[in-house]
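One protein chain omitted, others in place.
Now for chain A:
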Amino acid sequence: MASSIENNNEKLTLKSSDGEEFLVEKHVALQSTLLQNMLDSDCSSADVIPLPKIDARTLALVLGYCKKHADASSSKQGELNSFDSEFLKDMDMGALFNLVLAANFMEIKGLLDIAAQKIADTIKDKPHQEVREIFHVENDYTPEEEAAVREENRWAFEGFP
């Protein structure tokens, strides 16, 4: 279906890592600096642009974000802010990482910022043992090394176990 209107200048086709194609309006795609640079460098919009690192589920989310931000006028900042906070609500950590990586790859600064902040919010105020569990970080320090690191930055650990 996407290919039938491929020649439409106002739209371009993106292909996810799992082979799904997305037809995107040009002004929505311009939210991504990566796509903007590709279009500026005369990359034909008739081509299908493959995004080999982004799966369909993530790409759909990314494009939803881009559409909202492309369509909203600058005067509706308040509305966009509440959209942003709803957008990531209840998202599981796996999906959030896929999203932050996609935003980074496609160079969508606003989305990268809010997704990174969401991850930061999960870390903050938590003891590091809990952070390790949440993010499956394996502690490869020996007890002596760990004590040395804590000593190195002792001020930051005051009040934490």
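We adopt the following convention: contacts are C-beta pairs under 8 Å (C-beta built on N, C-alpha and C of every residue); 3 or more make two chains touch, one makes a residue touch a chain; residues count from 1.
The rule is short, and it goes like this: contacts and distances are computed from a predicted model.
Novice: Name the absent chain as its UniProt record does, using one of the following: "glutaminase", "F-box domain-containing protein", "G protein gamma domain-containing protein" or "DNA-directed RNA polymerases IV and V subunit 4 isoform X1".
Specialist: Protein name of the absent chain (UniProt record): "F-box domain-containing protein".
Novice: Under the stated touch rule, tell me which residues of chain A contact the chain that is not displayed.
Specialist: Listed in rising order, the touching residues are 92-94, 97, 100-101, 104, 112-113, 116-117, 119-121, 123-125, 128, 131-132, 135-141, 145-146, 149-150, 152-153, 155-158, 160.
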